[in-house]
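The complex appears here minus one protein chain, its other protein chains still in place.
Note that the chains are named A, B and C in the order they appear, and that numbering of residues resets to 1 at the start of each chain.
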Amino acid sequence: MKVKIELSGGLELLFDKKKVHEIEFSDKNEIPLKDLILYMRDNLLKERSELFVVDDTVRPGILVLINDADWELFGGISYNVEDKDTIIFISTLHGG
Amino acid sequence: MKVKIELSGGLELLFDKKKVHEIEFSDKNEIPLKDLILYMRDNLLKERSELFVVDDTVRPGILVLINDADWELFGGISYNVEDKDTIIFISTLHGG
Amino acid sequence: MEKYIKEHTLKPNEIERYGRQLITPDIGVSGQMSLCNSSVLIIGAGGLGCPVALYLSSAGIGTLGLVDYDTVEISNLHRQIGHRESSKGISKAVSLSKTISELNSLIKVNTYETTFTSETAMEIIKNYDIVVDASDNVATRYLVNDACVLTGKPLVSGSALKWEGQITCYNYNNGPCYRCIFPTPPPVETVTKCSDGGVLGPIVGVIGSLQALEVIKILTNNKEGVLSGRLLIYDGMSAVFRTVRIRGKQSGCNVCGDKPTVTQLIDYTQFCQSNYSESAGK
Partner (left out) sequence: MEKYIKEHTLKPNEIERYGRQLITPDIGVSGQMSLCNSSVLIIGAGGLGCPVALYLSSAGIGTLGLVDYDTVEISNLHRQIGHRESSKGISKAVSLSKTISELNSLIKVNTYETTFTSETAMEIIKNYDIVVDASDNVATRYLVNDACVLTGKPLVSGSALKWEGQITCYNYNNGPCYRCIFPTPPPVETVTKCSDGGVLGPIVGVIGSLQALEVIKILTNNKEGVLSGRLLIYDGMSAVFRTVRIRGKQSGCNVCGDKPTVTQLIDYTQFCQSNYSESAGK
């Protein structure tokens, strides 16, 4: 399965400044979103993981979108990511 | 087959002020774009057809998009519309 | 649909000034009358507040309120187009008020040279129909949200940093509030300020203009189009906008839910562990 991950609102700075990451799990058909987030923490993000993950979920202030809609509409952290899903992590902005 | 048609830049005014039209051709798998345009002229547009079609194609100043890309990238008027395609007709704006 | 009504209260100088606006479909004479009879409070007279105030004043909003404690600095002028060099050192609320009065003398402007806090918020907000969050810090954003929920005002919220911006409307037409989406404030170390990360003028120009348009849509009762339950995300570098669907009003929300625990304003500097002012945090 292939998953497309997009980062915005400055989160990309934690991930090698890359806004788009394509991940392939050749041995899986689906993966719990929680496992994907921990995979990202352990494999894509090298330092300061507390800026992304707190208590095994994304930290407060990050909005997660599953195929352009709020993850809360799909069960949040308990969603099972499927082949070709796009998961977007947005850090909310506060400046003006 | 189903086709989604979107109109913008004021063209929707010719089509009952509706920006989105869904058309179904139950007897077809594909339809030449030219035929679709003439179908629109004859069935969806009731008056002043010269504001939409001139010489059996869209009039100058209308940009046609096939699934979010310029129709010129797909052969223009000779494209064959497929099931679930989205065709967008945009009248270019000149004001400021 | 254009709405024409025979009996209207627009004066000849208003017809002259707003003519090309009121002929716009879905505005009409009745829409213009709504704008002229409405009041909007803008929290922040900085990068976002400038375009919001300029476009709302020129559109003929009857009364604008401008809240800002800061004074104009030269370093603001690369993005805060409603101020002038000659306003250096004077209150941003007063400076912006002066500019918009020169643009449209028909409207009324109230300035509040104060920090929007739990103590000042309710007294100020009660006089307005809609609130625009053009602030620059987390604590103010939670404060403005709760004050809007407690007083039943729609909130048009915009934010920007570097090359990016975000905008949505909260507490509108039974939609979600800021706390429905973000129940817990972000850890302090994850918040980047414009003074640290930088921000480009056209980015706040885009987001502020979009905020002004949402206010106009709300006031002219173009409900369907309002960005409620949807968040618009803008990446200026790639020139890509994305409108995404966000959750609706949450029954468990601490302020707008069925059993709210926040029934009056709290201390938001404590709640967010940060100040009401970006500059105070430096």
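What we mean here is this: contacts are C-beta pairs under 8 Å (C-beta built on N, C-alpha and C of every residue); 3 or more make two chains touch, one makes a residue touch a chain.
Predicted model, so just to flag it, every value in this text is computed and none were measured.
Engineer: With touch as defined up top, name the shown chains that contact the chain not shown.
Structural biologist: Contacts of the unshown chain, counting the full complex: B, C.
Engineer: For a quick check of understanding: of C:65, C:205 or C:257, which residue touches the chain that isn't displayed?
Structural biologist: With C:65, C:205 or C:257 as choices, the missing chain is touched by C:205.
Engineer: Can you work out which residue in C:59, C:124, C:191 or C:262 touches the chain that's missing from view?
Structural biologist: Of the listed residues, the one touching the omitted chain is C:59.
Engineer: Would you mind spotting which of C:151, C:195, C:250 or C:273 touches the chain that isn't drawn?
Structural biologist: C:195
Engineer: Of the residues in subunit B, which ones touch the absent chain?
Structural biologist: Here the touching residues of subunit B are 8-10, 19, 50-51, 54, 59-63, 65, 68-70, 72-73, 88, 90-96.
Engineer: Residue by residue, what part of subunit C touches the chain that was omitted?
Structural biologist: Those residues of subunit C that touch the unshown chain are 13, 16-27, 51, 54-55, 58-60, 74-75, 77-81, 83-86, 102-105, 162-163, 194-203, 205-206, 208-210, 212-214, 216-217, 222, 224-227, 230, 232, 236-241, 243.
Heads up, the rule we're going with is that only the chains that are shown with their structure count from here on.
Engineer: Per the contact rule at the top, check every chain pair and give me the one with the most C-beta pairs in contact.
Structural biologist: After tallying contacts for each pair, the winner is A-C.
Engineer: Nearest whole angstrom, what separates the Cα centre of subunit A from the Cα centre of subunit C?
Structural biologist: A distance of 30 Å separates the two centres.
Engineer: Give me the residues of subunit A that touch two or more other chains.
Structural biologist: In subunit A, nothing touches at least two other chains.
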